[in-house]
Structures are given as C-alpha cells and as structure tokens.
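The other protein chains are all here in position, but one chain of the complex has been omitted.
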Amino acid sequence: MQSVILKTATHLMVGLMLVFAVYVLLRGHHEPGGGFSAALLAGTAFALFAITEGADQVRRAIRIRPAAMAMTGLAMAVVSGLPALFTGRPFLTGIWRHLNGFSVGTPLLFDMGVFLAVLGAILSILLALEEN
Amino acid sequence: MKPPLPNIENPPACCRGGLFSSILPLVLFGFLCLAWPRVVQGDIFAVQWAWVPSLDLDLAFRLDGLGLLFSLIITMTGFFVTLYASTYMAGYPHLGRFFFYLHGFMLAMLGIVLADNLLLLFIFWEATTILSFLLIGFNHESTDARESARQALLVTGGGGLFLLMGILLIKAAGFPMGLSLLAASGDLIRSHVLYPAIFICILVGAMTKSAQVPFHFWLPNAMTAPTPISAFLHAATMVKAGIYLLLRLHPAMAGTPLWTGTLVIIGGITALWGAIQALGPCDLKRVLAYTTLMALGVLTLFAGGQTVLSLTAAATFLMVHALYKAALFLAVGSIDHQTGTRDLEHLEGLLKCMPLTALAVAGATLSMAGFPLFFGFIGKEIMYEGALAQEMFPVFATIATLMSNALMTAVAAVILITPFAGPPGGKLSLVCEAPWTMRLGPAIMGTLGIIFGIMPEWVSANLVQPAVFSIHPDREDIRLVFFHGINLPLLLSILTLALGSLIYRHRILLRYRVETFMQRLWITTPVLYQRALEAFLSLAGSFTGKIQNGSLHFYLFVTIFTMVVAVGWPWIFHIPAALVLPETVGPLIAFGLFAFILASTGVVVTARKRLSAIGGLGGVGSGVALTFLVFGAPDIALTQLLVETLTVIFVSLVLLRLPPIDAVQKRSCSRTIRDACLSLGAGLVLTTVLMGVLQVPLDRSLTAFFENHAYLAAHGRNIVNVILVDFRSLDTLGEICVVVLAAWAAVTLIRRPKEG
Partner (left out) sequence: MESFLAIVVGLMVSAAFFLMLSGVLIRFVFGLILMGNAVNLLIFTAGRLAPVNPPLIGAKQTLLAAPAANALPQALILTAIVIGFAMTIFMLILLFRTHDQTRTLDADQDRFILETDKTDLPDITGQKVQE
C-alpha cells in the first residue's frame, strides 16, 4: 500500500505494539495477559507491518523462519517440563527459585514457549498468504 | 500356469541386509539352547512386568516345555527361511519392508508361545494375523495376492474376534488371565455354566487360525505369498498357533466330552478333506498347502484327546511336520526359482540338474510318507497308538488317521517322483542347482528327519516329554522307540504304505472322482465367503452412496436434525415445569451488549456484501469480549479482542481474492424456511439445555483448589494464567501443538503449486 500516513503510523505503531506485547507477556503471571494474548498482539503488529511494507520486510525483521519460531516455542514448552522430571515430580510441574524478591520459575519459560509457538503459527500463515 | 523359464545365469544376487538379519533368529535359537537343559529338568523361566493392572494384563512371559518346543521350531525355521529369502527374494522391491515384516512376525509368534497372559497372547495373536496379511499381500501389485491377503485377514481376524470374546467370557466368569493360574483352576472352569460358550469362542479362534474345515479355504489361497513366507507362516509356525492355543488351554479346559468329541470330529474331517484335495492341484505349493491342512487336522484331533499318549502324538507329529513341510516348501521354492515354474505338468527329470535339492526332497518326502528309519515313521506309530486310545470315537479317529496317512504317502510319492524322475525335457536340461543359502535349510531339516528317526529316545526325553508334562498332570514316562514289536500300530503302518501305493497308482481316477464330487456340492464355504463378501460390499456401496451423496447441505441438515432430535426429545421429558435460574445482577450495560451482539448477528446473517458481513462478525466478537469483561474475565476479554482483530485481518486478506457472497444461485424459498426452522429448533434446544444446566448446583471445588494454591504454590496472582501455564500446562502444551499443526496444514495448502 502506498499511503504515506499509514506507513509512518505503522512504523511508530509496530514498535510500540511489540514492546507492549513483551510487557503483556511478562506481566501475565500476575495481571491479565500472558503468552496467548501477547502472541496475538505481536501477530497483529506484524500483520500491520506486512500489509504496509510487504512480507519480505517482515521476514527480514524477524530473521528466523516462522516455522522455526513455532518449533522453538514448542521445544521451550517441552523443555520447561523437564526439570520437574529430574526432581522426581510429574512432567511440567512448576519449579521456582526466589532471588532478592524476584521469583523465577519454569512456568515463565513455558509461557514464553506458548508465545513463540502461537506467534510462529500466525506469522507462517500470514507470510504465506501475503506471498501467494 | 506359466511354462518353465530356466534361470540359467543363476545370478549370485543376494540381499546382504537379509543375510545379515538372519543372525537374529540364530541368536535367539542359541539362547533357547542354553535354557534347554534346565527346561528338560523341569525348570521354568518366568518374568513379569505390570502393564495394565486394571485389566489384569501383564507383560508376563514363561518358558516351559511346550513353549520351548514351539520356540525352537520358530527360531530354527526362522533362521533357515531368512537365510533362504535373502537369496530367493533378491531383486524384489521393498526388501527392507519384507525382512522387517518377517522378523516382526517371528517375534510376535514367539510372543504367542511365551506369553503367560491370555490378553497378551491375544495381542501377539492379532499381530501375527496382521503381519500375515502384509506378507501374503507382499506382491501387492497382483490382484490374486491382494485378494488372498484380504481373505486370510478377514477369516483369521474374524476368528480373532471370537477368541477375544472367549477370553472376555473367561474374565467375566471371574477367572484370572494368567495362563499358569488358569491351568490350576481347570475343574472350576469345566463345571462353569459359561464353559460351552467359552469353548465355542476359543474353538472358532483356533479353527480359523489353524485352517480347520469349514474355515480352511484361506490357507491354499495364501500360497500366493512368496515361498519363504509360505514355508514359515503357513506351514511351520503361524497355522500352528491355533494348535498351540488348544494345547496351552488343555489343562484348563480339556477333558469334557464336548472338547474331545468336537476336536476329534473336526480334526478328523479336516485331515481327510485336506488329504483328499492334495491329490488334485498341479501347483506344487497348493499340493503342499493341502497336506498342511491334513497335518493341522491330525494335530487338532490329538489335541482333543485326554491321554498322555494322545498329547505325545500331537507333540511328536508337530515336529515331524514342521521339519518335512518347511524343507519341502523351501525345496519347491528352489525349483520354482531355478526353473521358473512349480507346475507338476511342466517339471520332469530334475534329478540330474538339481541332485542336492532332490536329495533333500527325498529325505523330507520319505519322512512325510512314514518310511522306517525316518522320523515320520516314529510319528505315524505314535499317531496310531494315540488314535486307538482316544476316549471318544476311536474307530473314526483311527480310520481318519489311516486314510489321511495313506493319502499323504501317495502325495509324497507324487512330489518325489513327478518332478525328478525321467530325462529332463526341453529347456529343463539347462537348469542348475540353487545357491547354498537356499540349499542349507532343506538339507539340514531333511537330515534332522533321519537323525530324529534313528534316535527317537533322545527326542522323546528332550523335546516331547517336557512339552507334554507342561500341559498334563500325569508323569508317566514317555518313550518313543523305533520298534515296538509286532502290534496293531505296526500293522496299520504297513497297511498305510500299501494303501498309499495303491492310491498312487490310481491317483488319476481318484482325482477325477474328487473333482466330480466337489462339483456336486451345492454350497461350500469359499463360495459362501465370496457371496457374503459381495453382499456386504454392495450393501456398503449402496449405503455409502445414500449417505455420502456429496451434498454439504444434506450432511449438515442430517447432523443438526439428529442433534435436535437426540438431545431435544429426551430433554422434553425432563424439563422442569418452571425454569428458575439464579439470576445474577449485572450492570445494565450488559443488556446493551446483548442487544449489540444480536444486532451484529443479524447483520452477518442478512449481509449481501462481504464487507458488511465482516463488520457484523467484528461486532459480535467485540460484543462477546465486552461481555466477558463485564462479568469478570479480563483475560479472555483481552484475548478475544485481539483474536477478533486478527480474524478480521485474515478474513479480509482471503475474501478479497474470492467472489462476492451473492454470486450464487438463489435458494428456493421453501428450503430457506426449512433451514430456518431447523436452526431455530437447534438454538431452542441449546437454550433450554443451558437453562437446565444452570439449575443444577455447580461444584466449584476444582476452582477453589486453583484459587487457594495459585499464589501459595504456583507464585502467580492471575489465576487463569496460572491454570494455563502451571496447573494444566500439559493441556496447554497439547493446545499449542494443535495451533502449530493447523498453521502447518494451512501453509501447506497455500503453497500448493498450481496445476498445469
């Protein structure tokens, strides 16, 4: 599309939306949000980007192939379940460590896996459609 | 049948992978040999792991005398057959698959004879059925092979269902699934009211697998399989599975008049039927298949008996048959491989060209005919002893055994004399001997037939006695001896040879008589099978034609209609007189949202333009999202809103490339009304069901658990998110897999190259 306003606005918006997506992802454990919403938000941002700049630009921006991203997400989700196995608990049981008031645990990794898997799925369809 | 086409060049081709894989059966055979001396002493090797305890299904294996006898036969023939096939099958496509099936079959067969749990045995049993199907149909480009494979699958698979039914009946009667436990409760089983039903189900399973009349017809047809397969599955091992089952269940179920009478009669008829038919065909493999029927019949007959003698006869003849039949099949395969034909009418004078094969065939056929000094002679003696000592129908058993043995002698003569005697004619003189891999099996098995015949005491002490002792309580010594003195069995043996030569002389006349008799039979099971199959296929065809008529409207209409009737009709009788709902007081704005949702829905339904429909959909989605928000679900409200945005983007992307909505024929008015009524009916059913659901008190204990543990155990304040990524993360993992798979499928569809 050749609308200057749309292009300019998109450049501003996409960056903002991606940052916001990461925020939604990270705050998801305590406030509304999480991997699913964040992925949809990021997907929308990339859709906007793809419509204005074309699929090539999106591919260049994300660097890895969307399918690889989806697979990485699935792998992260699976890997996040493994530590529990080593401690003799069922697969995917959450394991937490507390450092100076911050809590870090495998469910966060799992949520990031969800984010990447869903985003990868959306992007692969989006780019395939745009390029068709 | 095709005329001979000698394989003159005798290509040294050999499937190395197949050759290499023959190590597996050899190693297994070696292990069994290590365990052998201890099994002879009466030791039993048993291992057990729990698998599905709730079903009484354990991975339990047990090696006793009977299992050892069968395992030795399986691994030994397995080794020779694999070795043989590595040359015989060279040049065929899909050899990896072939050897995979072959070894898979061997392991499944070992599973049957070593399993100590009826359900486990059944699993292996079905595995052999499926692998047999795959192996018979290995030349899947041939129609014959496909049809025979399917026939074998339907007959033995159908029998397998009966077997399962029998096993479940045993379970229903309260008996354990462990075979050794089952053997101990024989008296209770025999006096149980379900005993006849159990017996019939198990019998049908065994009869189909072991090709007893009237389920025998699949076995001769299965000869379309490659010859090594016929030798392994359809002569030496798989068809013996039914016999094995009868022997294994002998302590648990045998001893009733029902068991003995039925088995003796069925076995006798099968033996006679197979033996008579064996004179008919010109195809050597079919001849052998019919003689296998005879052997299976005789084995069933002796499995029916209750005495030690009867079981000894079964165990001995089992070995006799496995040795000579596998050797003969492999030798016939060699003839086929070298000359290009196995038609008796085209084969003659092969003695000069293939002397070693001829020697092996001589050893096997003389054992088959029961000549003195051969193992077959010992087998025949003990068979006559067993038949004479049968508790029920001893006269019938003896006559059936005598007649089928006499016919076997004649058939043995045909197999030995016709292809090998005389001068080689035409191109047959160019034929040369098969490679060593194909000669080894027949040679060793033929030789074993002589060695066992010379030292029967060793065989009875080390093979027969342990096998019989493991299924019979009596501990009387079993001794197979070469010469019993002049008694009735010896006279019968002599009579057999005399009758056999008589039959051989008049075989042409006899064959003619049999053929005319067969033509007079008004119905036979193969015909019945064919008719039933055709009827079933045409029924399925017309049924499928009616319900799968290609009309989307029809499918949906039937589905929705069924839902309305199946849910709505019973529901009518349960609707409370007054549906009193726990009405929640929500903000007034909720009513506005409902109205908005309904209005947007209306827009979607009535839209004639794509854009207005998309707008309507967006309205519905946003309305639903806001409803979630109003009723305390910010997470799903957020997700729903985002999904709505993306959906609109994707719908627009796709719809822009499609024709407008109204670019179709107009639907008739009556159809629209009918559809509308059905849809409203479905909606009404759903509304009332939902109202009914709301009247039942809700169990919130799960939610309470999540609420109480969300922060304390899982360190999250957003309970919904904690459920997703922690409490129920396995579900979520499955769900993202679905999402990724759907995306994968969609991308594949998009990228599909255009035709032309």
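By letter and in written order, the chains are A and B; residue numbering begins at 1 in each of them.
Convention: a residue touches a chain if its C-beta (ideal position, glycine included) is under 8 Å from a C-beta of that chain, and two chains touch if they have at least 3 such contacts.
Computed from a prediction, not measured in an experiment: that's the story for all the values here.
**Q** For the full complex, can you list every visible chain touched by the one that's not shown?
**A** Those shown chains that the absent chain touches are A, B.
**Q** Which residue, B:F29, B:F45, B:Y529 or B:F557, contacts the hidden chain when the whole complex is considered?
**A** B:F557
**Q** May I ask which residue of B:I417, B:A535 or B:L702 touches the chain that does not appear here?
**A** Selected residue, touching the omitted chain: B:L702.
**Q** Of the residues B:D116, B:D283, B:D336 or B:D635, which one touches the chain left out of the display?
**A** Residue touching the chain left out of view: B:D635.
**Q** Against the chain that's been left off, what residues of chain B make contact? List them.
**A** Touch set of chain B with respect to the missing chain: 143, 146-147, 150, 537, 550-553, 556-557, 560, 579, 581-586, 590-591, 594, 597-598, 601-602, 604-605, 610, 613, 617, 620-621, 624, 627-628, 630-636, 639-640, 643, 646-647, 650-651, 654-655, 657-659, 661, 663-665, 667, 675-676, 678-680, 682-684, 686-687, 690-691, 693-694, 698, 700, 702-703, 706-708, 710-712, 717-720, 723-724, 728, 731-732, 735, 738-739, 742-743, 745-746, 749-750, 752, 754.
**Q** For chain A, enumerate the residues touching the unshown chain of the complex.
**A** 30-32, 36, 40, 118, 121, 125, 129
The rule is simple: only the chains that are shown with their structure count from here on.
**Q** What whole-number Å value describes the gap between the mean CA coordinates of chain A and chain B?
**A** Going by mean C-alpha positions, chain A sits 48 Å from chain B.
**Q** For the complex, which residues does chain B have touching chain A?
**A** 634-635, 637-639, 642-643, 645-646, 649-650, 653-654, 714-718, 720-722, 724-726, 729-730, 732-733, 736-737, 739-740, 742-744, 746-747, 750-751
**Q** Going by the contact rule set out above, which residues of chain A touch chain B in the complex?
**A** Listed in rising order, the residues are 24, 28-37, 40-41, 43-44, 47, 51, 67, 70-71, 73-74, 77-78, 81, 91-92, 94, 96, 103, 105, 107-108, 110-111, 113-114, 117-118, 120-122, 124-126, 128-130, 132.
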